[in-house]
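Only a portion of the chains appears, each positioned as in the full assembly.
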Amino acid sequence: MGYTIKQIAEALGGEAMGDTSIEIDGLAEPGDATARQLALASKPDYAARLSAGAARAALLWSGADWREYGLEAAIFAPRPRFAMSLLTAMFDPGQGWAEGIHPSAIVEEGAQLGKGVSIGPLSLVASGARIGEGTVIGPQCHIGHDAEIGPGGLLREGVRIGARVRIGARFIAQPGAAIGGDGFSFVTPEVSGVEKVRETLGDRGETEAQGWVRIHSLGAVEIGDDVEVGANTTIDSGTIRPTRIGSGTKLDNLVMIGHNVEIGRDCLLCGHVGIAGSTRVGNNVVLGGKTGVSDNIFIGDNVITGGGTIVLANIPAGRVMLGYPAMKMEATMDLFKGFRRLKRLFGDVAELKKTVSNLPTND
Amino acid sequence: MGYTIKQIAEALGGEAMGDTSIEIDGLAEPGDATARQLALASKPDYAARLSAGAARAALLWSGADWREYGLEAAIFAPRPRFAMSLLTAMFDPGQGWAEGIHPSAIVEEGAQLGKGVSIGPLSLVASGARIGEGTVIGPQCHIGHDAEIGPGGLLREGVRIGARVRIGARFIAQPGAAIGGDGFSFVTPEVSGVEKVRETLGDRGETEAQGWVRIHSLGAVEIGDDVEVGANTTIDSGTIRPTRIGSGTKLDNLVMIGHNVEIGRDCLLCGHVGIAGSTRVGNNVVLGGKTGVSDNIFIGDNVITGGGTIVLANIPAGRVMLGYPAMKMEATMDLFKGFRRLKRLFGDVAELKKTVSNLPTND
């Protein structure tokens, strides 16, 4: 897994300087780097720690005086943050899993495995499932009946895919992700308290206690290409049609996608994001950690939310939102400033009332 | 799995019109329906899309002119939303699992399996466990030592039930649900900073750094009949007595129920709800997504909370709550309106102060 500085610079589309024949077999922070590791120092702050490590070469920001840091070689990449994706892909040691079908894996009759598919120990691929070429299914995974996973995918340990789920190419799922559980959909024989509250915004009326009857989920889940799903994240099946995740969308850990939700392309949903049933999310949307979105609403393209945002109503395309309830980020930042001065405002008004009551009137 | 329009209408207790001999083997949204699928169009908006599909029959709202939509038959049900529960149950294809005990499943000596129990591939039923008649345990599940699951249950793939957990009839658990983990209960040898803060509401005093010593969970979990638990949801064991979930209560995905919590009957807890240790929740309570509830408090019967509500104190029965901190929904709606006008209020008060300081006084 070793590369020369020259090879690395070429892979990054960057520039190499100094002794470009130095061989590198890993990446490190400047202070931790060994002689065979490339130190990552995209800012002067980071580079200052180079002397604490033993790096002979570093990735530096454009224009850095690499000799000054005692380096023998340097790589300059046009956008260092983007270079990280290429560098980490080059040096990723992976999970160390053996190729092929492990003898303890259960591949049921009628499952179709593409060329070069690997199935890890103690995994189950049910009848009718179709796994695309080169996809790697880790240990202790479950691929349900008639589910489909495209080529080039990677499922980490303990991933669960339910029956009839359809997933595109280059899918990545982290440990314990659960796709295709039943939706959380219940109904009462008569109109329920929740339905009354939604109509009246606050009055549950004289509704009687009733039991909940489940609505089954027949619709499974449909996932595009290049999607990644985080550890222990859950995506529920739709009721009649599939819950949908668009191509290029990435979900972090412990995210919850309700039944019938439709998410567009190239979205990022950070940790603990929850989207309630039947909500639609556009393309290129970024939802910050712990963002919660109500059911049956719509979030437009390119929307961004900050951490902890609670979305109770539709958001038009392009908005940057924050807060509970979600408002435009500037408005919420103003509100947060107001929070810090609210006590003083109460004092000011009390003072004013006193002053005004003592003023002469027109009487 | 096919039914005629006549059979379906009878099952729903509804009315059938037109060619009631048409056979149906699935459900679909109006625009997607094939000739053998029943289109679900409970509102005129949905029915407008019937022409885009090929449905010959639809479920319509009371009084709809079904012929106008080019249909050959129609079903009218008294409460269409409730009809969905019956319809989806009729047409649910399930997970496609084989019946019986899979040869790769491990059923330890001393486990008792009722009549017609199925145990999926790579599942473990520990010694002393008792599984009720007809319960289906999916692949890769874990049923702990001396645990009990009632009849007619369904455990999806990867469900984990700890030792001594007691579960009633018709239990449903979604993938990765974990019941009977140890509670999060730690204590310091001396009074801790957290205890001081709780007494003083804000001052942790001069508490020394101390290590945390665990309190073990001996109490397991007790779950009533007709309970459903969502994907990757966790319910912790009680310390001395069981954590309790009442009959008819449904938990969504990624819900967290702390140790010693007691939840009543027929509650709905939506995604990401968290209830801290020893809190009691009444009957028919509905907690919206991401609702968090402090430890050692009480939520009365019939309470409803909106999404994102943070409950820091007891809630009397029947209240509809929203916000952080939880207040009556109307009060929080008013507050949210105030948030949008707060900046202007600061401006108004500044203006008033200036005006008043320029007014003639009594001096």
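The first chain written gets the first letter, and so on, giving A and B; residue counts start at 1 in each chain.
Here, a residue touches a chain if its C-beta (ideal position, glycine included) is under 8 Å from a C-beta of that chain, and two chains touch if they have at least 3 such contacts.
As the structure is a prediction and not an experimental result, all values here were calculated from the model.
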Identical protein chains in the complete assembly, only 2 of which are shown: 3
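In the analysis below, only the chains that are shown with their structure count from here on.
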The distance between the C-alpha centres of subunit A and subunit B, rounded to whole Å, is 23
Given the complex, residues on subunit B that touch subunit A span 26-29, 32, 40, 79, 81-82, 84-85, 88-89, 91-97, 104, 121-122, 139-140, 156-158, 172, 174-176, 226, 228, 230-232, 248, 250, 252-254, 266, 268, 270-272, 283-284, 286, 289-290, 302, 304, 306-308, 318, 320, 323-324, 328-330, 333, 336, 339-340, 342-343, 345-346, 349, 352-353, 356, 359-362
What residues of subunit A sit close enough to touch subunit B in their complex? 106, 122, 124, 126-128, 140, 142, 144-146, 158, 160, 162-164, 176, 178, 180-182, 184, 186-190, 193-194, 197, 201-204, 209-218, 232, 234, 236, 239-241, 254, 256, 258, 272, 274, 276, 290, 292, 294, 310, 312, 323-325, 327, 331, 334-335, 338, 341-342, 345, 348-349, 352, 355-356, 358-360
